[in-house]
Every structure is written in structure tokens, then in C-alpha cells.
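Right, I'll just put the structure down here and ask away after.
Every protein chain except one is present and positioned as in the full complex.
This part shows subunit A:
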Amino acid sequence: MLHPLPFSVMPLIALNTDALFEETGLPLAVMGMFVVFSALLILIGCVSLLPRLMVVLDKIIPAHGHHGAQPKPKPKPKAKAKKKEAKGAEVGGVPEEIAVVIAAAVAQVMDQPHRIVRTRQLTASELAWTLQGRIQHHASHKLKPRNR
């Protein structure tokens, strides 16, 4: 014969699945995801169109410096600089020595036959990679006081 348990067993976590299907349950969660995706999709559309808008805008209102200041005309290359250019050998716009260093660095990283076809100056946003590398390098030998 089975005897009833002397105490009632209370579950630690009681699940209320009925509430899930009410208006402020799963339907709201789905609607929320829909709104977030819609807003960010529209944002993607706007951001993708921005470069084209810039082309049109630059034609209508050419980009000037602050407060209507005209951009400074590029200084004419001086004869001295021209002479120097002719004197020092250059490869792809960079001095020969630098080109050799770049080629050596690339050869070190690439493990397959390769050919450098172009070199160019890094932009400000690309320099962030270098910066991150420097931060990591410096952080890797950060000294900590012994008494910690």
C-alpha cells in the first residue's frame, strides 16, 4: 500500500508556460526582434547609400575647410625636391631601402611564392592595427609590484 509523503515537495523553479503565450510574452519578444532588425536594416540601407549621397553632395556643396575657408592649394614641388627624387632610387613611390624592408617583412609572413605589386601609405583608421599591436606588446611585459 502506498503512503502519502509526509511533506509536500515544492519545486524550486516553477515554470509558467501559459504566461509565455499571452500578448506580453513570446509575441512581444518576436515583435521586439522584428523592430530591432528593421531599424538596423534601414540603418544599413542609409549607411550604404551615404557614399553615393556624398558624391552628389560634393558636387552641390564642395567640401571646404571650417567657416568657409578655402582648402590650401597644394604647394608646387620645389626644384630641390625634384633633384632629390631623381637622385635617390625609388620603388613604387617609396625609397629603395624601405621597399627592401617591406619585401623582407612580407617574405617572413607569407609562406608561399608571392609578388608585391603595390605599396601605399596607411590611413589613419588602418594605423589602429599598428596601435593595437603596440598596446599588446607593451602590455605583455607590464611590471606589477611584488606586494600584490
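Here, a contact is a pair of C-beta atoms (placed from the backbone, for glycine too) under 8 Å apart; a residue touches a chain by one contact, two chains touch by 3 or more; residues count from 1.
In this section, contacts and distances are computed from a predicted model.
Per UniProt, the protein behind the absent chain is "Glutaconyl-CoA decarboxylase subunit beta"; the candidates were "Nodulation protein E", "Glutaconyl-CoA decarboxylase subunit beta", "Cyclic nucleotide-binding protein" or "Hydrogenase small subunit".
Touch with the hidden chain on the side of subunit A covers residues 13-17, 19-20, 24-26, 28-33, 35-44, 46-48, 50-51, 53-54, 57-58, 63, 66, 109, 123-126, 128-129, 132-133, 148.
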